[in-house]
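With one protein chain withheld, the remaining protein chains of the complex are depicted in position.
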Amino acid sequence: MKKSRLEAFSDGVFAIVITLLILNVHVPEGRTATLQSLRPLVPSLITFMLSFIIVGVYWVAHHHMLHFVTQVNRRLLWLNLLVLLSVVFIPFPTSLLGTGFNNPFAVRLYGLSLIATNLSGLFFWLYATAHPELMEANVSRQFVRTVNIIHSSPMLGYGLAVVLAGWSTKASLILYAAVPLFFILPNPLLERSISTATRNTSEE
Amino acid sequence: MKKSRLEAFSDGVFAIVITLLILNVHVPEGRTATLQSLRPLVPSLITFMLSFIIVGVYWVAHHHMLHFVTQVNRRLLWLNLLVLLSVVFIPFPTSLLGTGFNNPFAVRLYGLSLIATNLSGLFFWLYATAHPELMEANVSRQFVRTVNIIHSSPMLGYGLAVVLAGWSTKASLILYAAVPLFFILPNPLLERSISTATRNTSEE
Amino acid sequence: MKKSRLEAFSDGVFAIVITLLILNVHVPEGRTATLQSLRPLVPSLITFMLSFIIVGVYWVAHHHMLHFVTQVNRRLLWLNLLVLLSVVFIPFPTSLLGTGFNNPFAVRLYGLSLIATNLSGLFFWLYATAHPELMEANVSRQFVRTVNIIHSSPMLGYGLAVVLAGWSTKASLILYAAVPLFFILPNPLLERSISTATRNTSEE
Partner (left out) sequence: MKKSRLEAFSDGVFAIVITLLILNVHVPEGRTATLQSLRPLVPSLITFMLSFIIVGVYWVAHHHMLHFVTQVNRRLLWLNLLVLLSVVFIPFPTSLLGTGFNNPFAVRLYGLSLIATNLSGLFFWLYATAHPELMEANVSRQFVRTVNIIHSSPMLGYGLAVVLAGWSTKASLILYAAVPLFFILPNPLLERSISTATRNTSEE
């Protein structure tokens, strides 16, 4: 399979998932909507935005990984479908979390779902980088290790949130929001290592 | 990230949002549908068409902006996701507005959601044009200012509609419909300034 | 706007509409599904297949039209969005028709929705062919007229179905199924005129 087909298909799945998230925010049935009557929707609205941002981060990370891949074999194809499976699943724990922020179970399931997504992304990267024939020639060992850390470190944050949920679900939610912000806010360290690696490969 | 990937992903999101809007028009449960029994659907049907046209205008505007962008850096990528976040949100206020045209709150939320979308588009354009290394060489200062006005002026119309909603929701709805029509109907001023700028850049 | 962007966006909308149709077929709530318990779904299942085929025909027709277009101006862009608006609407009358085949009102609305789609396609073609600067050079007047007839004749069939619905909804449904079959089944006349025109233009 050509890499461009894999990219287009994955982009389609990411685009649909990120858009379907709004379907979890249901307009309450009844007479007339007021600011008061929409108050129960606040958790759904916040989880909508949170998951939108997190899926956005995954989409960007997916591109950065594929940028260094030149060939897709059958195993890498299925590892990519594993990544997509975990991404497609995200609307479910999102919807569950939207039913209430104080439920440690819902908060934990959300975190576990994110950990599963990072883990599948890590598997993809470990497999690809262990097969140099699938990769750009100029990817340095150090860059491979940097990406390993980028994929693994959010799992620590999410894992901590899962543990903390029994004590304070608020603390967990703050962690869920803080982790993606680390990847979105200006971040000289991250930008330097990506742009160095990118410069070493043929096309941007 | 290559610009073409960003375009394809954004197009996917726009296409899904514009299509999901019809899911807000629910066939009433019960025995047999008649013209009479569908009367309560009139607001949903009108808001469906209104939002379809407005999202269509946003899609066209998004293309015009990206046409002059040549490079996408991390910040522009995230500003683009901010635009998409506000577009993906539109089905929710659309659905709310469809529950009744006489509710000033629903009318206002709809307008605020459109203002947020124009604002995020304006941020995208301001950031891109402030970084000449991301832009086509031949974009004139005057054209940049014209687009600033194109993005800002609908906010005035929508803002007026938000204010008027307490007095007459009908007036607000007419404003919501009038603003996009300004961009759709033949409009020599708009066409001249866009085509001048387009002619100055390498590809159409 | 480049034609390829318009094509990709339109393809996205067609793909989503054709897939969303299955969401109208609801699994009945309750204990255990049996062949008996699914009998009320027969109309939904048939309308799902009918609309799938009809939207498929529209997608193919849309491509054939765009094949002969080389430039897209603002008006053609908005005529294309008008086509997409009528296509995106189709799931609603489909869903309504799925609630009962014996309801002349639902049968009529379905036909009117298809007529609106053909009409918008015809507008697109009439506008494009009236502006030679937007078209391939080698499109003959005779081919333009053939496509006019291809777009118009289904309206006669659907219009007849709308009229007949008061007398026999069954007859209307048969007409709805017969019209697209005319375009799908081997059809030497249609194929000859399309392939002649295609051969005259630069790329297939």
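Note that the chains take the letters A, B and C in the order they are written out, and that residue 1 is the start of every chain.
As a convention for this text, a contact is a pair of C-beta atoms (placed from the backbone, for glycine too) under 8 Å apart; a residue touches a chain by one contact, two chains touch by 3 or more.
Keep in mind it's a predicted model, so treat the numbers as computed, not measured.
Novice: Among the chains present in the display, which ones are touched by the chain that isn't there?
Specialist: Looking at the complete complex, the unshown chain comes into contact with A, C.
Novice: Which listed residue (C:L21, C:A116 or C:V147) would be found touching the missing chain in the intact complex?
Specialist: Of these options, the touching residue for the absent chain is C:L21.
Novice: Can you say which of A:R39, A:R75 or A:K170 touches the chain missing from this structure?
Specialist: A:R75
Novice: Touching residues of subunit C against the unshown chain: what are they?
Specialist: Residues in contact with the chain left out: 7-8, 11-12, 14-16, 18-23, 25, 27, 32-35, 48-49, 52-53, 56, 59-60, 63, 184, 186, 191, 204.
Novice: Please give every residue of subunit A in contact with the chain that is not shown.
Specialist: Per the touch rule, subunit A residues meeting the hidden chain are 1-2, 5, 8-9, 12-13, 16-17, 20, 23, 74-75, 77-78, 81, 84-85, 88-89, 91-92, 95-96, 99-100, 103, 105-106.
Assume only the chains that are shown with their structure count from here on.
Novice: Find out how few touching-chain steps suffice to connect subunit A with subunit C.
Specialist: Minimum number of steps from subunit A to subunit C: 2.
Novice: Cα superposition of subunit B onto subunit C: how big is the rotation, rounded to the nearest 5°?
Specialist: About 90 degrees of rotation relates the two copies.
Novice: Could you pull out the chain whose C-alpha mean position is farthest off from that of subunit C?
Specialist: A
Novice: Same or different for subunit A and subunit B, where same means more than half of the interface numbers show up on both copies?
Specialist: different
Novice: Can you check how far apart subunit A and subunit C are, centre to centre, with Cα atoms defining each centre and the answer in Å?
Specialist: Here the centre of subunit C sits 38 Å away from the centre of subunit A.
Novice: Between subunit A and subunit B, what's the gap in Å when you average each chain's C-alpha atoms?
Specialist: Those two chain centres are 27 Å apart.
Novice: Return the residues of subunit A touching two or more other chains; collapse runs of consecutive numbers into ranges.
Specialist: In subunit A, nothing touches at least two other chains.
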